[in-house]
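My structure is below; once you've seen it, I'll send some questions.
Removed from the display is one protein chain of the complex; every other protein chain stays in position.
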Amino acid sequence: MIEVLYFAWVRERIGIPRETVETGAKTVAGLVDELRAREERYAAAFADTSALRVALDQELADFDASLKGVREVAFFPPMTGG
Amino acid sequence: MIEVLYFAWVRERIGIPRETVETGAKTVAGLVDELRAREERYAAAFADTSALRVALDQELADFDASLKGVREVAFFPPMTGG
Amino acid sequence: MRVQEAPFDFGAEAGRFAAAQDSAGAVVTFTGIVRDLPGGGLRAMEIEHYPGMTERAIAAIEAEAVSRWNLLDSLVIHRFGALPPGDVIMMVATAAPHRADAFAAAEFLMDYLKSRAPFWKKEITAEGAEWVAAREEDEDALRRW
Partner (left out) sequence: MRVQEAPFDFGAEAGRFAAAQDSAGAVVTFTGIVRDLPGGGLRAMEIEHYPGMTERAIAAIEAEAVSRWNLLDSLVIHRFGALPPGDVIMMVATAAPHRADAFAAAEFLMDYLKSRAPFWKKEITAEGAEWVAAREEDEDALRRW
């Protein structure tokens, strides 16, 4: 069980800000594959992961990072703060 | 006839902030030589011109600059503003 | 550090920050203001953020700045929500004994806030809404540190 959060256009494309996901994926990339396979809106949001960033327990991470022990995964586009 | 101004420790060493000088000097260096020859306090103030800056009519200049048409010459140490 | 929806008074914050310094010789501030679009028409800049991670990211960025420069104090305030043109979005302030450290740390904080703190901007106009794309230059700016 993992909390998955979506921000900005990822959130808009998927249609929800967060959800709890039952997953056996070992890595972020594995989780993305599972999500993509669900529905068209997920496939659209995750079509190009080079346009996305991921945070694990609120720290920026890579898509090949392990999900071991992770409680919260967030997907979002590159940040535009400041 | 030229107005000569002194600032900071140059002013303190010479003892006056400004004076009107009758000079036939063609350049700043010539004027400095004339002033140096006057009295010990001038010789002390102008002992090392590499430690001094000069402005002609309120614009920074070099010691070999011409005095032609100049009305105001100022001598001072390197600036320490800001 | 403060992450808030409410407007804040940049001048008052900057004045308070400078007055609180007792051994700094140099204070630098940066303020980001919502710019209208070329030709006008921006109704609001909507800023989304990731509560929790935002505070962690900003704290990490400030700690990094303190470790790199001779910094005596720093302040980051960043707003979220819908901001009309002319509104102050955020500010950074740094205090240091000397100006080079205050300037470098302020620029560093800005470069990192731009691309490493989880904020996303969306332009709202009469025609609709559009997410602001990250700029290549902002990513490049990080490489100099």
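Every chain is named by a letter (A, B and C) in the order it is written, and numbering of its residues begins at 1.
The working rule: a residue touches a chain if its C-beta (ideal position, glycine included) is under 8 Å from a C-beta of that chain, and two chains touch if they have at least 3 such contacts.
If you're wondering where the values come from, they're calculated on a predicted model, not measured in any experiment.
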item: Chains still shown that are in contact with the chain withheld from the display; value: B, C
item: Absent-chain contact - pick from C:52, C:81 or C:97; value: C:97
item: Absent-chain interface as seen on subunit B, which is shown; value: 5, 7-9, 11, 55, 58-60, 74, 76-82
item: Subunit C residues that touch the omitted chain in the full complex; value: 9-16, 18-19, 21-36, 86, 88, 97, 99-100, 102-103, 106-107, 110, 137, 141
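Throughout what follows, only the chains that are shown with their structure count from here on.
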item: Chain pair with the most C-beta contacts; value: A-C
item: Centre-of-Cα separation between subunit C and subunit A, whole angstrom; value: 26
item: Computed distance of Cα centres, subunit C from subunit B, in Å; value: 48
item: Where subunit B touches two or more other chains, by residue; value: none
item: Residues within subunit C bordering two or more other chains; value: none
